[in-house]
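Heads up, one of the protein chains got dropped from this complex, but the rest are sitting where they should.
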Amino acid sequence: MIRAEVVEDPIDPSVLLGLVGEDEDGAVLLFLGVVRDHNDGRPVRGLRYEAYVEMATEVLRAIADEAAGRLGTDRLVVLHRVGVLEIGDVSVGIAVSSPHRAEAFEASRHVIEEIKKRLPVWKEEEYADGNRDWVAGISPAPPPGGESP
Amino acid sequence: MIRAEVVEDPIDPSVLLGLVGEDEDGAVLLFLGVVRDHNDGRPVRGLRYEAYVEMATEVLRAIADEAAGRLGTDRLVVLHRVGVLEIGDVSVGIAVSSPHRAEAFEASRHVIEEIKKRLPVWKEEEYADGNRDWVAGISPAPPPGGESP
Amino acid sequence: MHVRARFFASYRELVGASELEFEVPPGATVAEALSRLRARDGGFGRLPTSVAVAVNREYATPDRGLEEGDELALLPPVAGG
Partner (left out) sequence: MHVRARFFASYRELVGASELEFEVPPGATVAEALSRLRARDGGFGRLPTSVAVAVNREYATPDRGLEEGDELALLPPVAGG
């Protein structure tokens, strides 16, 4: 079962692992994006993720479906957290499983790379000196060819 | 702290995750090799890993050290289980963490690929029909250039 | 016709609003709607000349035509993950 959700509650790695892994799967891969205490050399105290939730949910699902194609199974769960997070909190969790490992690595990597490029989510960092700033992000490209009227 | 061990007890993913992840790390990656219910099209009921334990411990440590070089941190744990395992049991667990994700993926992949090539461990499968057989493996190559007297 | 604009993160702070309903000529494109927005008083004029947009929750190019009731979202460079 493919799951892709934008969530406000903490992400529990054990829950993610429990949602993947069938008897035919030989490889399970769990990626966790974690709030780290620095960015671009600046000490970070915490952060807040803002999302265009309705769209982010759809984009996350599209990314998950693409990745499941590479994975070759439907054992793929991706959660992205929004709201206020502290150092060490999980911001994104991706769990996949498949019969062979190459597909698991490829699918997991695809999900996180596409999240970075396309997911309408923004990060406001709070620094050790009390200042806040939006993290310079990546311009999301419109789909190839775009849509014309 | 780098840990590399050949173990007889079940591998607990939560324990592995608890051993990595420092405040400066933004990426955590957990790979689990799991006993699957088939191999080369044959239904598998269970299996047994035999190891040259003293050497496997040293090789696993060498692989971990190499991978930590790529990872850029010392947050790397790899456990390989030996003995009798059932479908769904974890045979190998690899947890790594690092400030950035690319290094985490690269290091994790290095560990599992090198295990497949070099770790003196053998797998005897028990099939659904009750037969047993040693899994055809990979000839471990001597180190480049070898050693001469 | 009316379209609804939505602003996020730094753009939301720039214009001081998260949502705005405004009027565009029938058949207006995304580019035309953006020009109208930039012409408004307040922080709207400081919106970047090149801005990523989504129409009805899908990324869209400037030549994309709008329809009555469309949701036009202005998206700063993304920073998820």
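All chains are identified by letter, namely A, B and C, in their written order; residue positions are counted from 1 within each chain.
Criterion: a contact is a pair of C-beta atoms (placed from the backbone, for glycine too) under 8 Å apart; a residue touches a chain by one contact, two chains touch by 3 or more.
Quick caveat, the model's predicted, so the values are computed rather than measured.
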Among the chains presented, those that the missing one touches: B
Residues in subunit B touching the chain absent from view: 33, 49-52, 54-56, 58, 80, 91-92, 112, 115-124, 134-143, 146-149
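The criterion applied here is as follows: only the chains that are shown with their structure count from here on.
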Separation of mean Cα positions, subunit C and subunit B [Å, integer]: 51
Centre-to-centre distance between subunit C and subunit A (centres being mean Cα positions), rounded to whole Å: 25
